[in-house]
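Removed from the display is one protein chain of the complex; every other protein chain stays in position.
Now for chain A:
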Amino acid sequence: MYDAPNPATEVGQQDIKITAKDVQVYYADTHAIKNVNVDIVDRAVTAFIGPSGCGKSTFLRCINRMNDTIDICRVEGDIRIDGDDIYDKRVDPVQLRAKVGMVFQKPNPFPKSIYDNVAYGPRIHGLAKNKADLDIIVERALRRAAIWDEVKDRLTAPGTGLSGGQQQRLCIARAIATEPEVLLMDEPCSALDPIATAQVEELIDELRRDYTVVIVTHSMQQAARVSQKTAFFHLGDLVEYGDTEQIFTNPKDERTERYVTGRIG
């Protein structure tokens, strides 16, 4: 079951893409994230696991500042992508989100055509000079999201008419069409059936070659299958962070061990 590629050789000396230092998140008076320090590796899949309400999604949403849209949410500490503090006053969240794409828990295609779904990001960021350019971008994104063959004949059909798994891959295509560097995935398979899940997982493994992927998941098997690094969150604390294999086979913290063996959570 724990058939992840050997992280020791795969990740090795790779660069650090995202660093978080002493990150605190508050929802009004609730201290949701306590003192999280983590270095996320470039071109690898990092999984956030932990029981419900442990703050893993909250922390994920800090990385592209989606928490800005929640009025009562307050973020303290330091999160850097390529050394730039993303909470700096000079950083425009819109620009940040072009660089850090996101895929959500529930597939949420726009109620527009498949083509327009994917083309929307490139359009608003001015990535295509003309229609032909845009066609190329859309095709490439759909190919990378492994959905091109299924939709190439009905690009004008509404994206909402696809099956759940196809919708989620469409959302992934939409996210990568803007050429992000980091891809955040918030439980991307929780609304999918096992076959669609397998397809998306395969895709995530592919995406690792070009992107820094951070995935929140409830399924420990999934974390073991797709990730090279795993972080275990519990009650707002980052309990343990390390190579996936080590977390699952030889956890250092007792809480991690109890969680991965199914005794808490």
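As a convention for this text, a contact is a pair of C-beta atoms (placed from the backbone, for glycine too) under 8 Å apart; a residue touches a chain by one contact, two chains touch by 3 or more; residues count from 1.
Heads up, the rule we're going with is that contacts and distances are computed from a predicted model.
A single chain of the complex does not appear, and UniProt lists its protein name as "Phosphate transport system permease protein PstA", one of "Carbon monoxide dehydrogenase subunit G", "Glutamyl-tRNA(Gln) amidotransferase subunit A", "Protein NifT" or "Phosphate transport system permease protein PstA".
Annotation: of A:Asp29, A:Asp71 or A:Asp153, A:Asp71 touches the absent chain (contact as defined above). For the options A:Cys54, A:Leu155, A:Cys171 or A:Val260, the residue in contact with the chain missing from this view is A:Cys171. One of A:Thr19, A:Asn35, A:Asn108 or A:Gln246 touches the chain omitted from the figure, and that residue is A:Asn108.
Take chain A: the residues that touch the chain left off the picture are 64, 66, 69, 71, 94-95, 97-98, 101-104, 106, 108-111, 120-121, 124-125, 160, 171, 174-175, 177-178.
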